[in-house]
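Note that this complex is displayed minus one protein chain, with the remaining chains in position.
Let's look at subunit A:
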Amino acid sequence: MMKYSRPLLAFLALFPTSFAVANSTEYPLEITNCGMEIRFESAPDSTVTAGQSATETLYALGLSDRVSGTSVWFNPVLPEFSEVDANIERLAENDPSFESVVNKRPELVAAQYEWHVGPTGSVASRDQFHELGIATYIMPADCDTKDNTTGGDGTRIDAFSPEHVYKGITELAAIFDVQEAGEALVADLAAREASAIAQAEALELPQDLSAVFWFSSPDQSADPYVAGRLGAPGYMMDALGIDNVIQSDEEWPNVGWESIARADPDIIVVAHMDRRRFPADDIENKLAFLHNDPVAREMSAVREGRIIEMDAHAMSATLRTIFGLEALSESLSTLSFAP
């Protein structure tokens, strides 16, 4: 896609293609979702979520009263939803058991990742729910352009773009017959996306900027998990005209510091997270490594102080990707790229 056309497309996305006013859903509603035909006779009254992005999307659509249980949390809930979330049961912080989900008698299970609800889902396969008359919906951002059978965290077969997030919002809005809320949410996010891109373009950044997104590492100085070229960070870099030094199609490939240092990116984006499983989850440890490691400290980005901190959840393919794009665009304006 030509770069200049992005803001235009984003602008067009503000308007539904039919230019019709938001109408109400006609049931039965049939949707093809992650390769499966699903059918709704009416809007589900009760939903269990497996995945923070599915949960937050439903909250953002004003559907918290239809959510009877949540699970698979990575970060604290977005602050604007902390109040509604406090009243909804968390079945599990991580993977819920099949029975705990079924026990809530939901009409719909909405999942963020296929590895929880999918062909080899750790909670259950979709068929297992369908046999009990429970519908399933997987956020399209995880399957439309992604093969979840290979690579540690799946492998992108095509580039992610916020269109897939917007599709998830629009489809969930149709399922729950709240299409007006869906269109308003998509319009808001698309406007924020367009304005972040416009803001970065106004900076007139150098043409050949490159970057790496560092999520975490299995041990302090071990080979890090970095963003592949087709996931959410890949989209952000592409949208703002930055090259990713990592050329893998895997979502979070494990790449050696030797390769990264030799590629010498202009910018290093480090993930800020509350998770504390690996030493490098702590952003202070990441920064300490960058400044002290005999090789990493020689990279241009470190020597010139072009290190950007970003919320880890914004690096995953969710509606928070837009917040990440905004943060990246904002941070770029504070950096100096003088030769």
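As a convention for this text, a residue touches a chain if its C-beta (ideal position, glycine included) is under 8 Å from a C-beta of that chain, and two chains touch if they have at least 3 such contacts; residues count from 1.
Everything below uses one rule, namely that contacts and distances are computed from a predicted model.
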Absent chain [UniProt protein name; select from "FAD binding domain-containing protein", "Beta sliding clamp", "Heme chaperone HemW" or "Iron ABC transporter permease"]: "Iron ABC transporter permease"
Full-complex contact with the absent chain, from A:72, A:227, A:268 or A:308: A:72
Residue of A:122, A:195, A:210 or A:331 touching the missing chain in the full complex: A:122
Of A:102, A:159, A:222 or A:335, the one touching the omitted chain in the full complex: A:222
Of A:32, A:247 or A:333, the one touching the omitted chain in the full complex: A:247
Absent-chain interface as seen on subunit A, which is shown: 72, 74, 94-95, 115, 122, 152-153, 216-223, 225, 247-248, 252-259, 261-262, 264, 275-279, 282, 293-295, 298-299
